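Here the complex is missing one protein chain, while the rest keep their positions.
Every chain is named by a letter (A and B) in the order it is written, and numbering of its residues begins at 1.
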Amino acid sequence: MSAVQMSTLTSPMARMIGRRLLLSVLVLFVVSILVFGATLLLPGDPARAILGQQATPERVAALTEQLGLDRPVWERYFSWLGGILTGDLGFSAATQGPVSELLGGRIAASGLLLVLTALISTPIALALGAWAAVRRGTRTDSVLSGSSLVLAALPEFVIGVLLVVLLATSVLQILPSVTIARPGEPVWTRPEQLVLPVLTLALVVIPYVVRMTRATLSEALDAGFVEMARLKGLPERTVLMRHAVPHTIGPVAQVFALQLAWLAGGVVVVEFLFRYPGIGEALIDAVANRDVQVVQAITLIIAAFYVLVNLAADVAGILADPRIRTSSGVDA
Amino acid sequence: MTADTTTATISCSGLRVATTGGREVLHGVDYAVAPGEILALVGESGSGKTTAALAALGHFRTGLGCTGGTIAFHGHTETHDDLLALPEATIRGVRGRLVSYVPQDPALSLNPLLRIDTQVSEVLVAHGYTGDVAARVREVLDDVGLPTDDTFLSRYPHQLSGGQQQRVGIAAAFANRPDVVVLDEPTTGLDVTTQDLVLDTVRDLVTRSRTAALYITHDLAVVAGLADRVAVMQGGEVVETGTVTQVLTAPEHPYTRDLIAAVPDLNRAVERENAPSGDDAGEPLLRVTGAGKRYGPKTVLDGIDLELWPGECLMLLGESGSGKTTLARGLAGLLDLDDGSLTLNGEPLATPRSYAQLRSVQYVFQSPFASLNPRRTIASSLEVPLRHLTDLDAGAREARVLDMLNQVRLDESFAHRYPGGLSGGERQRAAIARALVTAPNVLVCDEVTSALDVSVQARIIDLLATVRRELGTAMLFVTHNIALAREVADRIAVLQGGRIVEQGTVEEVLADPQHSYTRELLEHTPSMTAAR
């Protein structure tokens, strides 16, 4: 094993992973320029936007200098980027406080939503997708495929509203339709308020993962080596677990990542719908108030999350493939 | 002589198979194989030979189902009256233990994520092999001529050559010392030398272990050298069965006769008038001097010198990886060569080529399934070179297109059809017509028959000969199959590892090969006259 590890330093696998890493950093860099550049399109004076229309010219001038708005654009960009990297996310015009203070607890709340959804939906979706693939062409398959087709079509808020109609208002009234925790109180103190947001998000991602899992596993089951495994007289369990399933690891890791990334977007609408105190709700408020520094910080956080998750999926895909793992670059 | 169904290890009778849609693909197939015997199941694509053979393992591909017939099995240790009637769990215990299978394409049927060791040992483990599994794996790998060291055992399929991969497949099939082995064209895609080695291995294993072998193939020349008996299949039926000598020397069914006539053979004299081959006087039509091509550090072509004389056919012979396609494409202007010079009628071929030069040298692709745009009618495909390389108006172009279809013996109704509705042979005719439409002096044919069935191949070769006779086009015929030499070529150039190792007239090269590589090719090429 040690010899293998020695050679990984220069192996194509290490190079591929290194390349992906570099690309991700590059993409994030360009993303940060894009997000920063967006503010330059903003009409009017940011200092006045923060202080409001009644502010005296002196105060505006002072804040302009304090925020460094009189410096050249690239200098402002780098000091902004430096701030972001050191945890200074800027200043919120709406709350008149640092953005990091506003977002601290909200990031944890959104993270909780994400993690719970992923934990619940991943095993269910993988199992359902695999079940549909193994029972291809049967009634089970058409029911599973049909219902995931319908669910996959629905926008997040439509699922959310329908769940509210069914479980919280018109039909049954067994769950709170909005978050009931008082401001500042951690969301997990009242677990029942997490049910509907998590359920909504789960119903958004499950059909997608089911369809992808079914497709990937079906493809593996159609492969020549699976037919060969059956012709060797291997038990169906072995055929499935040893020959078919390992081929789905790379693609399924990708799906898992995509699902997390998807959730990062879906969380915005769902938090708004349930008035859930996460970064999604903060983003909507900030957009409505045109509180640009908050919008910048949140979009950057979501983009970084998105890029990192996709990077992780790519790396998982590379590690799962012995064709890449074992090539030394010489006999390739 | 037919293997007696009472002594046969496996005997299939009245096998009927239909698609789930109800279309019958096998109409009552019979075959029987005795211990130690090799029965060749011969047929062209679509004849149902693989379906008939897979039934011996009680296996039908998705969309197919058995509708009648029985397969009786009498092994050394076990007997089953009808494999097709066995419950799923029992037939699973038969597969890989009593009846095993060697697949056509080892690259697709070995699991890329599993080590060689696992892929051979799992068939032992699954059937509860009582001895030392690890020792048996080494033993059977040794039997098929593979290394048995730990390094080799821990390799993945992609780290093996095509021949090695196929031998792993054979090793797994013989691991449990089965009574019956079904081999499904196991040498497709291997070069002739490797094919010969694999066939020797199969013959040896079958004889030693008294296995009954069902060998599926489209290649009658392979049958001649390997099998004891032959069953010829056509359209889902066995049309003729007999010993190899009987069937190959005195075929009874007309289909068998046509099939045998269509097989190119090195040792068969072919009547064809000699084309006006290059008299030493005059200028060669196409001259290649010192052509070279590299991809990165790899040299694909190295110092190639060739001449093509007006009206002659030069066979460029080489196995996969010899650089023959690269050379052919370089001559046709499909890719740029790194070194060397090309002249056409004494004038250098420019890069990019002039329209006149593009018209003059034309190229026919290997696969007619990829070389015609599925969204264009045949006429529209044929019109493309005319539209871009000539000044003809629409009316003249149409006339020329119909003329060429006629030349390749496709009637006018083909003009407005799409490639999807045509057979492989018809498509290749259309592709040849497209290459001829600009009236070229040189036609480069790159393995133009290798994607086609033998009988279709024979007709395409007839067509090319006719074209040469009628139009006087010189031809560079690129192929891996030396057996075609007498049928198509005046001269041969043998390409190995990017170099021309031998060049001469067909008679000279076949009768008195100078280079060891040519001799090796000739020796390993299967021939119909080698019937056992």
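By our rule, contacts are C-beta pairs under 8 Å (C-beta built on N, C-alpha and C of every residue); 3 or more make two chains touch, one makes a residue touch a chain.
Simple rule for what comes next: contacts and distances are computed from a predicted model.
Missing chain, UniProt protein name: "ABC transporter permease", from among "RNA polymerase sigma-70 factor (ECF subfamily)", "Putative secreted protein with C-terminal beta-propeller domain", "ABC transporter permease" or "Class E sortase".
Among B:333, B:498, B:513 or B:526, only B:333 touches the chain that is left out of the view. Listed residues A:28, A:55 or A:69: the one in touch with the omitted chain is A:28.
Contact with the chain that does not appear here is found for just one residue of B:217, B:234 or B:525, B:234. If you put the missing chain back, the residues of subunit A touching it would be 23, 26-28, 30-31, 34-35, 38-39, 41-42, 149-150, 152-158, 161-162, 164-165, 169-170, 177, 261-262, 264-266, 268-269, 272, 283-284, 286-288, 290-292, 295-296, 298-299, 302-303, 306-307, 310. Residues of subunit B that touch the chain left out of the display are 44-46, 234, 255, 258-259, 261-262, 332-334, 352, 355, 358, 363, 365-367, 369-376, 381, 384-385, 388-389, 418, 420-426, 434, 455-456, 458-459, 462-463.
FYI, only the chains that are shown with their structure count from here on.
Here subunit A touches subunit B in the complex through residues 222-225, 227-236, 238, 242-243, 246-247, 321-323, 326, 331, going by the rule given at the top. By the touch criterion stated above, subunit B contacts subunit A in their complex at residues 54, 57, 59, 61-62, 92-97, 100-101, 103, 105, 108-114, 122-123, 126-127, 156, 158-159, 169, 172.
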